[in-house]
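In what follows, a single structure is set out as structure tokens and then discussed.
With one protein chain held back, the other chains of the complex are shown just where they sit.
Residue numbering begins at 1 within each chain, and the chains themselves are lettered A, B, C and D in the order written.
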Amino acid sequence: MNAIIISAVWGIIMMFSGIVTAKGSTIRNAAIIGLVLLLVCNYLDLIGYHLFPVDTHKMLFFDTFGLLANGIIFASTLIYVLLSGREIENIAQRMPVAECFALIFFVLCGVSLVTTFNTLLMLFLGIEIISIPLYILTGSDKRNLKSNEASLKYFLMGCFSTGVMLLGIAFLYGASPNGSFSIDDLGIGSQKLSALYMAGLLLLLVSMGFKVSAAPFHFWTPDVYDGAPTVFTSFMATIVKAGIFIGFIRLFDETFGDSQPRWQLFVAIITAVTLFIGNITAVFQQSVKRMLAYSSIAQAGFMLLALLSINGLAKEGIILYAAAYSLATIGIFAILIKMKDYTFEGFNGLARHQPLLAATCTIFLLSLAGIPLTAGFFAKYYMLASVIETGHFFWLVVFAVLCAAVSVYYYFRVIQAMYFKDGDAQVLELRPGFKGLLVVVAALIVLLGVFPQVLLDKLYTLVYTW
Amino acid sequence: MGITQILFWGLSILALLGAILVVISKNPVHSVLWLIVVFMAISGHYILLNAQFLAIVNLIVYAGAIMVLFLFVFMLMNLNADTEPQKNKWLKIAGVVAGGSLLLVLVAALKHADMKNQLAVMNKGEIGLIHNLGLVLFQDYVVPFEITSVLFLSAMVGVVVIGKKD
Amino acid sequence: MPINYYIFLALALFCIGVAGVLTRRNAIIIFMCVELMLNAVNLLLVAFSKMHQHALAVTNPQAGIDGQLFVFFIMVVAAAEVSVGLAIIVMMYRNTHSTDVNFLNRLKH
Amino acid sequence: MINLVWLIPVLPLAGFLINGLFRNSLSKGMTGIVGCGVLLASFILSLLIFGQVRQDGFHAVTVTLFDFISVDKLHIPFAFQVDQLSVLFLLIITGVGFLIHLYSTAYMHEEEAPHYARYFSYLNLFVFSMLLLVLGANFVILFIGWEGVGLCSYLLIGYWFKNIEYGNAAKKAFIMNRIGDLGFLIAIFWMITQFGSVTFTDVFGGAKSASVGVITGITLLLFVGATGKSAQIPLYTWLPDAMAGPTPVSALIHAATMVTAGIYMIARSNALYSLAPVSQTVVAVIGLTTALFAATIALKQNDIKKVLAYSTVSQLGYMFLGLGVGAYTGAVFHVMTHAFFKALLFLGAGSVIHAMGGEQDIRKMGGLRKALPVTSITFLIGCIAIAGIPPFSGFFSKDEILSAAFAKSPVYYVIGLFTAMLTAFYMFRLFATTFSGTFRGTHEQEHHLHESPLAMTIPLIVLAILAAVAGFLGIPDALVPNAHVLEHFLEPVFAAGGEHPAVEVSHGTELGLMALSAGLALVVSLLAWSRFKSKPELAEPTGFGKVLANKWYVDELYNAIIVRPLNGLAKFFVWLERWIIDGAVNGVGRLVQYGGRQLRLLQSGQVGGYVLLMVIGILALFLVELFVKK
Partner (left out) sequence: MIPVLLIAIPLIGGLAGFFIKDEKSARGWSLLVSLAALIVSLWGLSLPAKSPMLNADAEWLPALGSRFTVGLDGMGQILCLLTAIAFPVIFIATWRDEYRKAWNFYALMLLSQAGLMGVFLAMDALLFYFFWELALIPVYFLCSQWGGEKRIQATFKFFIYTFVGSLLMLIGIIWLYSHTADHSFSMKSFYDLRNRVGGQEQLWLFWLFFIAFAIKMPIWPLHTWQPDTYEQSPTATTMVLSGVMVKMGVFGVIRWLAPVLPVGTWAWGDTVSALCIIGMIYASLVAIRQDDLKRLVAYSSIAHIGLMCLAIFATTTSGMQGVMIQMFNHGINIIGLWIVIDLIERQLGTRKISELGGLAQKAPALAILLVIVALANVALPLTNAFIGEFLLFSGVYASKATQYNVVFTVVAGLSIILSAIYTLNMIQRVFFGNTNTLTEKAKDIRLNEKIVLAAIVVLIVVIGVYPKPILNLTKETVDLIITKMNYKS
């Protein structure tokens, strides 16, 4: 609860900070303070110290899983703001910085809801609170037609998926034995499911799949990620996606967990299609930004494996995956923002001019590709292991690794461009702090890659003592 | 067939008809108007189902506020029927076929649902009254209720930011 | 009324909305069709709410009220969405003088 | 003394290392001293050991140096076996080898010092390998030497590496040898699985309990090895080409070492062959065929060394015939006498070539008798010996084989006899063309003609004496009873292989046969002499002669049925590699790219399209739900 309230309140503070000062850095610092506060409070929550003893009437449920996910998300956001926060000012000729930060905080509020919801209503509200600011952030570069277009596409399709989701919720409500939206009451057990229940489940799967850009409901992703200002693409592709994924897992674990065998096949199909489309389509992209959009689809495919096999490993893994994926993607986007040219050619010879940038970028890319010694490896490891643990869907595992191999192709294109091709990659001005932070992020990724247990220890003990 | 049944069928047909006309009207303004008809029909259903509060809110919020917003925008943009060029015919057909098959499939999926003897009671029950709803809303649902303020805030901020001329 | 009727009615409305989204090119009309879908869901929820009330009235006099409250929240959200959506459409219109979604294809592949 | 046997191979090895490593700093004189000295020392050591071995009641001694390979139950020690057979070979190798080394110091004197040293180091290595071969107490050590001589022949044949033709000849020798070696190697593996050991004593001891099929298989495979090393059909073609090397090398290869390896190995394995009659027949038939075949080719060769080379192949065929019919002693006897007279002939040919300034074509020689008296006389002795005219050595050894062959089958005898006549014919054709008549070379050559230096003539003389008298070591019982010294000496080795299967021929018949062959040889020799004395065959041969001159077109045949198909296959594989296998790999990559390009088109940029696809996705999920049984 701490996080929800503080993020909402801090959003309002940010909103009004624009009145107090017009200086971008002040506002950004305020945001950073807010994020640190969020992290601290969330940690307090995690260790059982609740600042706001609110009776949520079982609307929300705060467990370690959700709170840990929150922590990861806030930390990622902090890193994101530190790395790319300044860029928000660059689109701020059209967009007041304060409002942008306010929206970001509102999104975080939504994410905290999604990670801790206990009724479908809260899930719905959380998703909407995430979505609406995002529509706006996507379109924040108002004069840019691409940004407009992305925003409108995102909005229209987002509404459509909301409709689908609501229909699903309605079906579930109809099927629920005692007329409730609470996920405690929806768990019907493992007996034969009614058609209504199944229909609701499928529709929810579709709409949540839409939000995490699972194929074939992913079509908005490349366009929106491409069109949105890069700094917000970074935010959407990482923090938001990770948050929604946690909610996704939570929904299917808590609500439908008992009837897992019934819906696993659907998830498997969606996962396979997502992996396939994400990876294959990314291969042909010419723009790194768009490639990253497709890669985010591909990564979502991998995360869906956790959904397929909801078990201890999966829940542990999804946290690690969220962390690994967010860190690496935020890092790459932070570098991408500094590039003058977003195409692959634009990266040619970067290693010569900016060895540090290239080196960190390489670590991020390696992490995304899932090479050992980076966090990405263990993230993928957990995903694969969780599915293998279930003993089914072995074909999907094999398919997933083949797709992972394809992913190497496009990630390594960037590395090739940076290191092995000649050219002069144009980079915007870099602050030393930025570089330092990149190194820190890269170090974090390597640390997680060698000792993932640093992050997972707490979760592990909790997951297995449940 | 009692009066409620007749009303049910009448409203249903009205709603469906209105909905279809929303989709096929050439003139956007007509679409808006037909949509209002649909909303009214649905409000009628709410009343039949003894959900008076929702019926009223539906009328006020949807038919009243939201649809007026739509109309405003149309007028602001001065859109009329001619501005919308025809979509690719095949896409249109595909759209209709897809919508139709979705209906078919959903109906097929739910046809066998064990709902035969479940009734949506009409004209009975107090839960739809503002008194009951209000109590529950401000007791059990206070958290979501407060949370929606965040939703509205963000929507407000967004609209201001986006709508502001620079 | 048997609940099935409501289910089918709501589904029909929903699918008409879907068909509208698929067939129309005007962003606002598409948006209206989405509203149609939401209303179909609302209707369904209210119908289910009454069904639950009927079924569970003995044990719980308040049974079914959740559905109606959910509808209330949907309306709230819809209102917020409409404001944002229309703002976006207006912004779009300012730049392109069109609300045609087919016009939006700078981003593809 | 016997414990010092390891010194015998190690000394040449040391010579190899000294000459090889310090080839740039050693003077030619030093090189020659080192090269010959180590051989002489080895020869003396061999003599000393021989002294011990020839005492009555000597049993084979095994000297183990160290554990070579020891895996699981298989133990292969690096061990030497000293017995009558190996000592005999030791003497031949070191003795004749020494003479050849000595000869070489003069023959190769025009080479630059480093190359001169290189030459001697190769020679030493060659001898080392050969010594290893005959001393080895098991098949693996034997095989090491076996491959070693193959390597050295490669190095020596290709000694003048600037000439690409010589290089090809060297390569051919090595590869042909390797083909045979593969057979040998497989035989060794078979022995390992069959007997769990490769040591001679274990293998021969265990052979009696093994099935005939197994023994036949092993022996046939061993014989495949032997055909490679000892230049038998079908792997003989490398030997004539091996003339590319310096002439003393040819002498070494043909006389003392290398080619006799096959004979040695089969003689050594007599215990096995005695148990496998089929193999024996194969050995005999192949040997006989080779003898005849090579002899026919030799008839029409004009290169002095080529004639000798084919005669070697032919004589080796004789030896195999001897082995095949069970006359192991005869075969070894022939090896010995052959070593003497063939070394003599080659060195003589070398002397001729030396005098002729490198010319090898006998059509451009003639009348050399006057200019090269020592050479011509010794060469004549060699010819008489090889032609089988009594009482020179070749007669006795050849006759022993022929009589054994007669005992086995008259057909063998008839063909053998015919071959012997051919031998006499082509040898005297060679002698007559080269040494009598008038000189047919250039004036410059005529001026240059001279008898070779002492270092060359002394070996010739020594060998000539040996070629003349060595036959008396094996006087057949038919002539003088119990005068066959060699048979008595070797008896322990061959007795171990079981009883001699040859049907004894009565002394009377044997005498008759002897007389027949001696008479025929004499007649044919004289015939050839008179035929070519003054009218050498200078024109290009025609008709059947051409076929013979072209060696029955065997090289061409091999080229057509082996080399070219192999090349074709290689070419096909290169194609396969590029377009199919790698093509498949790249194809997968390209397929992914193509897929990417096509799938990307789904991303049409149209919202309507996206929603449509979403709806289709939903439909698909529901259809799965409806229709897929779970």
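Methods note: a residue touches a chain if its C-beta (ideal position, glycine included) is under 8 Å from a C-beta of that chain, and two chains touch if they have at least 3 such contacts.
On a predicted model such as this, the values are computed, not experimentally measured, just so you know.
Undergrad: Omitted chain: which shown chains does it touch?
TA: Visible chains that the missing one touches: A, D.
Undergrad: Pick from D:30, D:48, D:192 or D:602: which residue touches the chain that isn't shown?
TA: Touching the chain that is not displayed is residue D:192.
Undergrad: Out of D:43, D:107 or D:143, which touches the unshown chain?
TA: D:143
Undergrad: With the full complex in mind, choose from D:566, D:591 or D:626 the residue touching the hidden chain.
TA: D:566
Undergrad: Which of A:5, A:145 or A:402 sits in contact with the chain that's absent?
TA: If we include the chain that is not displayed, A:402 is the one touching it.
Undergrad: Looking at D:67, D:361, D:446 or D:491, which makes contact with the chain not pictured?
TA: Only one of D:67, D:361, D:446 or D:491 touches the chain omitted from view, namely D:67.
Undergrad: By the contact definition given up top, give the residues of chain D that touch the hidden chain.
TA: Touch set of chain D with respect to the missing chain: 20, 66-72, 74, 78, 114, 140, 143-144, 146-148, 151, 154, 158, 161-164, 167-168, 171, 174-175, 178-179, 181-182, 185-186, 188-190, 192-193, 566-567, 569-571, 573-574, 577, 581-582, 585-586, 589.
Undergrad: Could you please point out the chain A residues that touch the chain left off the display?
TA: 366, 371-373, 377, 381, 384-385, 388-389, 394, 397-398, 401-402, 404-405, 408-409, 412, 416, 419-421, 451-453, 456-457, 460
What we mean here is this: only the chains that are shown with their structure count from here on.
Undergrad: Just the number, please: Cα centre separation of chain C and chain D in whole Å.
TA: Computed from C-alpha means, the inter-chain centre distance equals 97 Å.
Undergrad: Where the CA atoms of chain A average out and where those of chain D average out, how many Å apart are those spots?
TA: Centres of chain A and chain D (C-alpha means) sit 77 Å apart.
Undergrad: Return the distance between the CA-based centres of chain B and chain D, expressed in whole Å.
TA: 102
Undergrad: Scan chain D for residues touching two or more other chains and write them down.
TA: Where chain D meets two or more other chains at a single residue, that happens at 600, 603, 605, 607-609, 611-612, 615-616, 618, 622, 625.
Undergrad: What positions in chain A touch 2 or more of the other chains?
TA: 121, 125, 128, 132, 135-136, 139, 142-143, 152-153, 156, 160, 174, 198-199, 222-223
Undergrad: Within their complex, state which residues of chain C touch chain A.
TA: Chain C residues touching chain A: 3, 7, 10, 14, 17-18, 21, 27, 30-31, 34, 37-38, 40-41, 44-45, 48-49, 51-53, 55-56, 60, 63-64, 66-67, 69-70, 73-74, 77, 80-81, 84-85, 88-89, 91-92, 95-96, 101, 104-108.
Undergrad: Per the contact definition, I'd like the list of chain A residues that touch chain D in the complex.
TA: Interface residues on chain A, with respect to chain D: 152-153, 156-157, 160-161, 164, 198-199, 202-203, 205-206, 210, 215-217, 219-220, 222-223, 262, 265-266, 269, 277, 280-285, 406, 409.
Undergrad: Can you list the residues on chain A that touch chain B in the complex?
TA: 4, 8, 11-12, 15, 54, 56-57, 59-60, 93-96, 99, 102-103, 106, 109-110, 113, 121-122, 125, 128-129, 132-133, 135-136, 139-140, 142-143, 174, 194-196, 198-199
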